[in-house]
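My structure is below; once you've seen it, I'll send some questions.
Entry: chain A
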Amino acid sequence: MKKLLLTTALVGFAAGAAQADDVPLGIILGFTGPLESITPAMAQAAEMAIAEVNESGNFSLGTVTSVRGDDGCIDSGMAVATAERLVTSDRVLGIVGADCSGVTGAILQNVARPNGVVMVSPSATSPALSTAEDDGLFFRTAPSDARQGQVVSDILVDRGVESIAISYTNNDYGAGLADSIQAAFTAAGGTVTMVASHEDGKADYSAEVGALAAAGGDVLVVAGYVDQGGRGIIRSALDLGAFDTFELVDGMIGDSLLEAMGDEIQGSYGQLPGADNPGTETFQGLAEAAGFDGTSAFAPESYDAAALIMLAMAAAGSTASADYKDHVMDVANAPGEPIYPGELGRALEIIAAGGDVDYVGASAVELIGPGESAGNYRELEIRGDAFETVRFR
Partner candidate 1 sequence: MIRVENLHKHFGGFHAVDGASLHIAEGSITGLIGPNGAGKTTLFNVIAGVLKPTSGRVTMAGEDITGLEPHELFHKGLLRTFQIAHEFHSMTVRENLMMVPARQAGEGLMSAWFQRRKVALEDEEIRRRADEVLEFLTIDHIADQKAGQISGGQKKLLELGRTMMTDAKIVFLDEVGAGVNRTLLNTIADAIVRLNKERGYTFVVIEHDMDFIDRICNPVICMAEGKVLAEGTLAEIKANEQVIEAYLGTGLKNKVKAEVGHV
Partner candidate 2 sequence: MTLRHASYFLLMAVLLVLVGVLQSWSVAMGLLNMCLISAILALGVNIQWGYAGLFSVGTMGFVALGGLAVVLTSMPPVHEAWSAGGLGVLGGLAIGVLAIIAAVQVHRRMAKGWARLAVQAVVVIGGFFLYRAVLDPAVDAIEGTNTAVAGYLGGAGMPVILSWVVGGLLAAGAAWVIGKVSLGLRSDYLAIATLGISETIVAIMKNEDWLSRGVRNVNGLPRPVPYEVNLQNNPDFVAWAQSFGFDAVEGSSIFVKACYAVIFVVVLALIMWLSERAWNSPWGRMMRAIRDNETAAKAMGKDVKKRHLQVFILGSAVCGIAGAMLVTLDGLLTPATYQPLRFTFLIWVMVIVGGSGNNWGAVLGGFLIWFLWIEVEPIGIWAITNLTAAMPEDSGLRAHLLDSAAHVRLLTMGIILLLVLRFAPRGLIPER
């Protein structure tokens, strides 16, 4: 036993050694836990941005490497331990992550702030994070849920929907989103017949759908995850004939939904963060070439999160968080040359030449206020076997 322990320990620690001119970036996502199915694409998107920067040869501060870490999505103890290891042992200079709002808050307070490391979360959308103390270190490429609630309400009102039922995934993301949708839609004169949660990863959702159906409503708003309970709710609602039109929040947009029930949800609609942005398509092309699904939830935001950190480093001419944290907003916003996915090399050139860039990226990044995405949304409708963009909001 003793020998075994000793060898494994020695072996494990040796893994941490890094080279001097490396610029390690941490990718801390929930590789295990409830979001484990969407995190691989998120990590690959971030690593794609890193590879792009390295290949361009225009990043003068060293070779960017990625260090993955598992935050378990809901296990703050594990998340903090992982982040601690990445920051203090692997010496990562910036963090792409975390994914779930709860662990993001924990890492921010317990690791990022104490160690002064920049964190850019691609998917933590809880409104509470807008007001968290962050010493200017925390950014997110995903908009706060408060904004999405307004967008959902606008879409519903424009389509003449008068009453809705809301089913949300029982976590801070779902609950916060349900709150803001309910508030906005009620303020716009609509009726919310029922707001009920669903647990992810449960056996059966007929009870939830039964209750929602009894409450009634023209449209069922599903604020959940596409690979989780959200899909179960839709499946069950269709099977039971309870609802046939759905309004899908960003976590629900994914090709797997169409694959699973494409014919049955024709005419349902939803929204994804994004402006009138050619970058999204470019990104999906790049992703396909790299061998992963670019339409997977929060994959574009992950690419943008990694890109922003590296561009800010280049703009600051330093890899130290304290230096480049103030440049994140600059590279993300106008004025400057718009930058789309695949153009990171060009952006670095412009920066090196002293020019200004306005990073648009895969998800139309526009950072506002406390360093979060402004929240432009693409309204989508399911037509045929694809999500088609109807308009931008």
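Selection rule, in plain terms: all candidates are chains of the complex that A comes from, given by their letters.
Observations on the structure shown:
Following the convention adopted for this analysis, a contact is a pair of C-beta atoms (placed from the backbone, for glycine too) under 8 Å apart; a residue touches a chain by one contact, two chains touch by 3 or more; residues count from 1.
Note that this is a predicted model, so its numbers are computed, not measured.
With chain A as reference and 1 or 2 as options, the touching candidate in the complex turns out to be 2.
If you check the complex, the residues on chain A that touch candidate 2 are 1-2, 5-6, 8-16, 31-32, 40, 68-70, 72, 74-78, 80-82, 84-85, 87-89, 100-103, 105-106, 109-110, 113-116, 126-128, 131-133, 135, 146, 170-172, 174-176, 179, 197, 291.
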